[in-house]
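Every protein chain but one is kept in place in this view of the complex.
Up next is subunit A:
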């Protein structure tokens, strides 16, 4: 379980997040919804360590952790970016095994075997030798998911997972997220699409305006 208490973040004098509390239970999906500019991406960036929170407590399974720390041995958060941010010069396989071999010091064989399993699981059998530019948007997203999962994170975060895709792929993303949930993955999904959020989430956190944050059970 990930718990965030009293998270604060401002840019200059502009307060973006004020005393935000977030709880994500194990093997559940939490959606953070709200109009653009409400601060949901900033919240995600604080959780993923891409932005330094001004203050706030982060605990995972009761132990505190610092999202900005880079030297921890455990991966807490995995991220699937809105534009996926795959590495264009690396094949799908190399995109996935780069961090496990360089950071977790896995051998290439072990990392490759793990990556193959992930590719199978995500319906990307035989795509390992392709380069990102040869993939469709949906395939790129699944590679990004595989790349994040290869680091064995406790929580997988998505930033607007439907916005860079064809609208008719929305159902597919929903199935993907539910599939991972069934495999036991805890997930955090930032989206502006309320229907999508209702379909996937166990819990919804509405970031409507600054000081009105309600986490409601669905």
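Throughout what follows, a residue touches a chain if its C-beta (ideal position, glycine included) is under 8 Å from a C-beta of that chain, and two chains touch if they have at least 3 such contacts; residues count from 1.
The definition used in the following text is that contacts and distances are computed from a predicted model.
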- Query: Any idea which of "Acetolactate synthase", "Cytochrome c domain-containing protein", "Amino acid ABC transporter, permease protein" or "ABC exporter" UniProt assigns to the chain that's been left out?
  - Reply: "Amino acid ABC transporter, permease protein"
- Query: In the full complex, which of A:79, A:124 or A:200 touches the chain missing from this view?
  - Reply: A:79
- Item | Residues in subunit A touching the chain absent from view | 48-50, 70, 72, 75, 77-79, 81, 83, 85-89, 98-99, 102-103, 131-133, 147-148, 151
